[in-house]
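Only one protein chain is missing from this complex, and each of the others stays in its spot.
Now for subunit A:
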Amino acid sequence: MKWLSLLTNEWIKIFSRTRTWIFLAIPIVIIIGIAVYDKVTTDVEVNENWKQELTQTVKDDQKALDEAKKNNDNEIYIDMLESNIKQNEYAIANDISPYETTAWQFMKDMAWISIFIGLFVIVVASDIVSNEFAKGTIKMLLIRPYSRWKILLSKFVATLGFAFLMWLVVILVTWLVGGLAYGFGGMDQSYLITAEDGQVKERLIVEYVFANIGVEFIELTALVAMSFMISTLFMSNSVAIGVALFTMFAGNTIVALLATKDWVIYTLFANMDLSVLIDGQNQMIKDLTLPFSISVLAVYTVIMLAITFTVFQKRDVKA
């Protein structure tokens, strides 16, 4: 009948909560805060003498590398040092300053802010079904002339919309703040990566930023589907949020512990962080690539949604 009205209702419910506005404000405040702090404290001298600075860093790294090799340190650590040295040498030789900040460089540096979005999206997605069960308002909703799947779909689309909106707002604010602080130029600015064959390559920062924006949409979709499933399975919102947060944060630890196992690449959490794959392979698990991880996430998302809709359709509401 009027499915869009259901969606409007969910949207209104999300934005009627004070916490939603706080969730939106927190990343914005952090972005502005970091830009201001950076402007106030950055030493202009260092920027102009970056080549000397970098040469010194290369020397220090070389020393650390020799030390590490002597002590038979962790392989990942040695790889990292070697890659750093190569990148810095390349930077000096080709005159690419790593300290030159532009709006795009700022966006690349601030990419980690998406962890907040993940966090807040978990809270909203975990809450949107379970809270209505906990408060009993779900009864008032399910007695309307709408099939259950339509009601659940409206909630899913509303949460996804909220997640995407939040991400877009944060991107826009980062770009704006970065541009105002460091200038809007730098479309042609590049950064350095170490390819699989050990060669240092140049890559456009803009490319990275847009790739990161893209993969975050995919990550958010999988994250919403996961929280949504937990929210529907556990009808209490505190349990739902707790379980969702635990799985998210413990996920990385579990993956690290299981990194040696072959099947770890098929788990949800090994594939949850797509941004590390933009520049190539995952350092910890070398088999992961971007297309592979996106495929795994897609399969998980479909399965989790299928479980959610099946359970919701059949559930007896006794609250």
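Following the convention adopted for this analysis, a residue touches a chain if its C-beta (ideal position, glycine included) is under 8 Å from a C-beta of that chain, and two chains touch if they have at least 3 such contacts; residues count from 1.
Rule of thumb we're sticking to: contacts and distances are computed from a predicted model.
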item	value
From "ABC transporter ATP-binding protein", "NADH-quinone oxidoreductase subunit J", "Cytochrome bc1 complex Rieske iron-sulfur subunit" or "Sarcosine oxidase subunit delta", the hidden chain's UniProt protein name	"ABC transporter ATP-binding protein"
Which residue of A:A111, A:L142 or A:V239 touches the chain not shown here	A:L142
Where the missing chain touches subunit A, by residue	1-2, 5-6, 8-9, 12-13, 16-18, 135-137, 139-140, 142-147, 314, 316-318
